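Please read the structure below before turning to the comments.
Note that this complex is displayed minus one protein chain, with the remaining chains in position.
Labels run A and B following the written order; every chain starts at residue 1.
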Amino acid sequence: MAESYLPALMFVVFALGFAAVMLGLTMILGPKRATAIKDEPFECGSEPIGSPRVKFSVKFYQVAILFLVFDIEVAFLYPWASLFRELSCSVPLDAAGVCTGEASLFGLVEMLIFLAILVVGLAYIWRKKALDWA
Amino acid sequence: MVPITHFLYLASTLFVIGLLGVMLRRNVLIVLMSVELMLNGANIALVAFSRFHGNLDGQVLAMFTIAVAAAEAAVGLAIVVSIFRSRTGSDIDDLSLLRD
Partner (left out) sequence: MTFALGPVPLLPEPAAAAGQATTASAQALVDMVHLAPMMIVGIWSLIVLVADAFARPGLRRFQQTLTLLGLGLAVLAAVGQFGHYEYDGGIEVFSGFLYVDQFALLVDLGILGVAGAVVLFAGDYNRSHRFEYGEHESLVLIATFGVMILAHAGDLVALFLGIETMSIAVYVMVGARWNSRQSPEAALKYFVMGAFSSGLLLMGIALVYGATGVTGLDQLSHEVSTVFTKWRAAQDYVAVVEAPEGFPAGMVDMAQDKVALGIAPAALLIPGVLLVLGALLFKVSAVPFHMWTPDAYEGAPSPTTAFMAAGVKIGAFAALLKLFVGTFIVGSLVQAPYGWTSVVLWLAAATMIVGNLAAVRQTNVKRLLAYSSVAHVGYLLVGVVAAASFYGDRPAKGYLPTADEHAWASNAGDTAVASILYYLLAYAVATLGAFACVSWLGRDKKEASAAHEWSGLAQRHPGIALGMTVCLLSLMGMPPMGGFFGKLFVFRSAFEHGSEALRIVVVIAVVNSVIGAVYYLRLIVSMYFRPPLERDLGHVEGRGAPVVLAAAAALSVLIGIGADAMMQRCRLASAGFRIPPSEARAERVDELRAQWEQREAEADRKAAQEEGQQPGQKAGQQPGQQPDEKAQVEVPAAAAPSAEGGTPPAEAEALDDGG
């Protein structure tokens, strides 16, 4: 049971280690010259004007809301993907997970229908100019 | 294996925090977040029960709930935006056009 998580553990250790090594190397090797300009919040050459806490345009809300919905709908792809072999076989899979019967388009068509509904939504917001920034 | 009671403690804690949040807090955005907490508390309970019973029904419902919660949050935020375009705060008690 616990051994099966070993690859995941190794992956985590490797990822953390890699990040730590890279950060450490830049800290050791990179030159450090602090100036007044470099300590400013935005290092873009222009002087900061006003407080960073300003009201954002409502457009941001709109895009965030749309992103929220479309992003979450994709969650349905995961269970579908993990069952795709079963869904694309006309008979139940055998013990080894091999399809003994005919191939079936059922799973694929189902997901296409689902995506088609999402595309209708996308087409709708596109035509309604909800994605325009201007 | 973690016993199911632990999951249920977590789920009911989240749910009750959400419940109290909806009933006690007056800021619309916090109320919205509290509703999400309620839904997610229920979700944790569903997934825990699903594992306990060894069938997938609870997980299926949890998936749907995630999508529904997103749609609900989207509509809720849209309503909030449409109200507070013309106002300054987001306090639910300021809404007093409709009353007996």
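We take it that contacts are C-beta pairs under 8 Å (C-beta built on N, C-alpha and C of every residue); 3 or more make two chains touch, one makes a residue touch a chain.
Fair warning: this is a prediction, and the values are worked out from it, not measured in the lab.
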Practice task
For the chain that's been dropped from view, list the shown partners it touches.
Solution key: A, B
Exercise for the section: For chain A, enumerate the residues touching the unshown chain of the complex. Expected result: 87, 90, 104-106, 109-110, 113-114, 116-117, 120-121, 123-124, 126-128
Fill in the blank from the handout: Residue positions on chain B contacting the omitted chain are 11, 15, 18-19, 22, 28, 31-32, 35, 38-39, 41-43, 45-46, 48-50, 52-53, 55, 57-58, 60-61, 64-65, 68, 71-72, 75-76, 78-80, 82-83, 86, 92, 95, 97-100
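Keep this in mind: only the chains that are shown with their structure count from here on.
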Handout entry: Centroid distance [mean C-alpha coordinates] between chain B and chain A, Å
Key = 23
Practice task
Give every residue of chain A touching chain B within the complex, in rising order.
Solution key: 58, 61-62, 64-66, 68-69, 71-73, 75-76, 79
Practice task
Sort out for me which residues of chain B touch chain A in the complex.
Solution key: 60, 63, 66-67, 69-71, 73-74, 77-78, 81, 85
